[in-house]
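Structure provided below as structure tokens; questions to follow.
Omission of a single protein chain aside, the complex is shown with its protein chains in their original locations.
This part shows subunit A:
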Amino acid sequence: MSKTRASGRTVGGLRSLSLQAPAVSLLLLWMLVPLGMTLWFSFQRYNLLMPEMTGFAGLENYEFLFTDPALWRAIGNTLLLVGWVLVITVVGGTLLAVLFQQEFPGRGIARVLAISPFFVMPTVSALVWKNMMMHPDNGVLAWLARVFGASPVDWFSSLPLTSIVIIVAWQWLPFALLILLTAMQSLDDDQVEAARMDGAGPLAVFFYITLPHLKRAISVVIMIEMIFLLTIFAEIYVTTSGGPGLATTNLAYLIYMQSLLDFDVGLGSAGGVVAIILANIVAIFLVRLVARHLEN
């Protein structure tokens, strides 16, 4: 009896359940109500511009959505955006973490400066990039191009998605750096020295010792960044508004356009459901990948 009590399952089951209930029911409400409403709206005729058209729509919203080339474009953009930002932040973050782990004068200040972009809110950083860095007339990049005699690039019209990737990567690189730098600090110096005694040069140490050590931290970075990058919105809203055309429209922005620019709540909800499914597919792969690394 005392054993079961210690586990808190059999004897205290009812009591602990009642204690858990408020938190669990709040979480359920928090998740289930919006999810249920989204699902419900996605099967409704619900356009704010046509208030007289109501009622059950069946799969009409979905049919419209899946036949709309914008959806596939948006999914493609989403995956491109997430993929490239992940590549840049993980590779760059790893290299910077190795760099900032070296002893050099002013390392503390350099670390703080390198991490600071993460503390700038997305709208502000997007504005800074739009008006001060990538502006074709007054931007720093345009000025640089002119210094070297090249013609300035109009970033947001000629390389729209690349520009967004650069901005988002600039924001998330510090996050990757922060996590990986912390992981670097737990790398046992003796291991590196043992590898050096075994004949490993700097490159071999990086590939055989440092990188395997960072594997777990890298999977954590990938998982967390993926969750946030799937829903990038502010940067696109502030800079390109999804354009030119649909060049920078990702799934989040498409849903915004449908429900709040076209006022078609039903269609927007259908898009939301697709986004949920996409996020879950990604999450399943991700959790498996990360779980495998976390086990070891």
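Note that in this section a residue touches a chain if its C-beta (ideal position, glycine included) is under 8 Å from a C-beta of that chain, and two chains touch if they have at least 3 such contacts; residues count from 1.
Please note the rule applied: contacts and distances are computed from a predicted model.
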Assign the chain not included in the display its UniProt protein name, restricting the answer to "Cd(2+)-exporting ATPase", "NADH-quinone oxidoreductase subunit N", "Multisubunit potassium/proton antiporter, PhaD subunit (TC 2.A.63.1.1)" or "sn-glycerol-3-phosphate ABC transporter ATP-binding protein UgpC". "sn-glycerol-3-phosphate ABC transporter ATP-binding protein UgpC"
For the full complex, which residue in A:95, A:140, A:204 or A:227 touches the chain that was left out? A:204
Touch as defined at the start, partner being the missing chain; which of A:194, A:261 or A:287 qualifies? A:194
By the contact criterion defined above, which parts of subunit A meet the unshown chain? Give residue numbers in ascending order. 188, 190-191, 193-200, 204, 208-209, 212-213, 215, 296
